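Every protein chain but one is kept in place in this view of the complex.
For clarity, chains are labelled A and B in written order, and residue numbers in each chain start from 1.
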Amino acid sequence: MIMSTEPEKLTPPKRDQIAPGLTPQPRQPARTGIAEAAITVRELSVFFGSNKVLKSVNLDVPARAVTAIIGPSGCGKSTFLRTLNRMHDLVAGSRVEGQVRLFDQDIYGARVEPVQIRRRIGMVFQKYNPFPTMSIADNVTVGLRLNGLRKRSTLAERTEQALVMAALWDEVKDRLNSPAVSLSGGQQQRLCIARALAVQPEVLLMDEPASALDPLATARIEDLILELKRDYTIIIVTHNMQQAARISDDTAFFYLGELIEFGPTSKMFTSPSKKQTEDYVTGRFG
Amino acid sequence: MPTHNHTRRKLFNTVMQVLTCGCALLVVVPLLLVFYHVVKSGIGSVNWSFFTALPKPVGESGGGMANAIVGTFELLALAALIGVPIGVLGGVYLSEYGSGQVNWFIRFGADVLNGVPSIIWGMVVYALVVVPMKRFSALAGGIVLGMMMIPLIMRTTEEVLRLVPNGYREAALALGIGRWRAILQIIVRTALKGIVTGVLLALARVAGETAPLLFTAFGNRFWNHQLSDPIAALPLQIFSYAISPYEDWHRQAWAGALVLLMFVAIVNVGVRVLTRDRFSQGS
Partner (left out) sequence: MVHFEHELTGLKNALLTMASHAESAVKQAIDAVTNRDYDLALRVRAGDSVIDHFEVELDELAIRLLAKAPLAGDLRLIAVTMKISQNLERVGDEATKIAKRARDLSQEPPLKLPPAIPQMADLALQMLRTALDAFVSQDTATARALIPKDKQVDALNKEVHRQLANQMIEDPETISRCLNFMVVAKSLERIADHAKNVAEEVVYLCEAEDIRHSGKTKATLLSDERGGHAE
């Protein structure tokens, strides 16, 4: 569907004249209500020792869309994100109650290996961290090589695919063997995204991926996310509300470990239902 | 009045500056003295035969320390074989695994061991290896040096691994890489230069140990042909020559000291050069 540059004039605009060139962009398409849920969370609680950090969270993350998670510091949004790929398994004294399903698989099931889950759910971190001893190409394929994939031709193919998807191919195709740390910050973060994508996950978790980058690099990452959501389910934690408004389809607001409100981004940022959400979004607290 | 105070303060500052500078220089003085003396006394006797000839029988002049030099390297190789794997893997465990309590205990133990006098190490290995074998041997010498290296390497490995930012561990695990693979092929690889540095420094340290070798390797005037035989080592040879009554042997002892000192100095300086390269690589 191509948007024309002038809005269709079905009724002559009276008071509200739409400026020419300003098209209504369907950035937040209407929820059909039968959208598939990539991740379903039921009564999720997380304890660190005796400290209850997440309290009975219930959430359905729509597939092939961007879901933003917002909230003040310490509200549990990063904790929630890390519960989805079982990163808390590495934290001594942590306990997870409740259920998290990835499509039809119970992530915390008895016989499920965390390693398996992490291949289906990838993660990109706030501080970009390509492995310093490896080249660009090696960084991209590290997830494949260290899991047993050795065939050169396949690795080369997946390297190119991943770098293309991460919008980095053109910039690095002539220097795939140079050290990964020789790239700029924004490029390194895109490299990390390529590294995560090479493993061909279904879901991509992003923990404030642009907060360490300058505005230009941030804009590129945001564009990238909007491209990626055609094929991946993306969950992004961000403290930047305008960023959430720009790129996400749905937004979840967490406060003190509880999910306060979850809904379409367009509604959350123009007319949220809960006062706490309104106060946070307008900067009255947090 | 204020100007008077100002002058007094300035004077005090200058005095303290001179004092502390002097103390710092004092530290270097022994180093310079050692180098000067060893070089002066030993340089004359360091020649080709020193490196290639065996010691001559008592009374005869000439000869060299070829077997001691080779012996030292052999002992270091054996020590490395024992010390490096155990030390590095132990360091990996301390850094990446284990519970707080157990690790604290292990670290404490390693730190204590690092402070144990080397002669006691020698006595322990004497009791554990030499006595059952009923002989002094290169093997015993290698074992004692290796055991001395273990706590040293373990602690430096752990320190270096701790310097690897946690982000790399998280990134590796988030890719679905198994924990051990992630540790060995990514974390250890990142810290490799540091680990190698630690190993080299440990080798340089035990290369000069004399007391433990007295009870274990024992020394040998000839080539060593098998691990179960006694073996010559540079520090041992220096010791036995130095306390001997022979002038010729004294000179050779100085030469040996010079060679040993040079070896240790080169390793230490070399390691510093390597480390500097790493920092200047940026990011």
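One rule holds for everything that comes next: a residue touches a chain if its C-beta (ideal position, glycine included) is under 8 Å from a C-beta of that chain, and two chains touch if they have at least 3 such contacts.
This is a predicted model, so every value here is computed, not measured.
Undergrad: What chains on display are touched by the one that is not shown?
TA: A
Undergrad: Based on the whole complex, identify which of A:A167, A:A245 or A:I260 touches the chain you can't see.
TA: Here the residue in touch with the unshown chain is A:A245.
Undergrad: Which of A:G122, A:P179 or A:P272 touches the chain that is not shown?
TA: A:P272
Undergrad: Identify the residues of chain A touching the omitted chain, counting contacts across the whole complex.
TA: Touch with the absent chain occurs at residues 1-3, 7-8, 10-11, 15-16, 24-27, 29-30, 32, 35, 64-65, 230, 241-242, 245, 269-272, 277-278, 281-284.
Basically, only the chains that are shown with their structure count from here on.
Undergrad: Which chain B residues qualify as touching chain A in the complex?
TA: My answer: residues 99, 165, 167-168, 170-178, 181-182, 185-186, 189-190, 192, 281-283.
Undergrad: Tell me, which parts of chain A touch chain B in their complex?
TA: It is residues 85, 87, 90, 92, 115-119, 122-123, 125, 127, 129, 131-133, 142-143, 146-147, 181, 192, 195-196, 199 of chain A that touch chain B.
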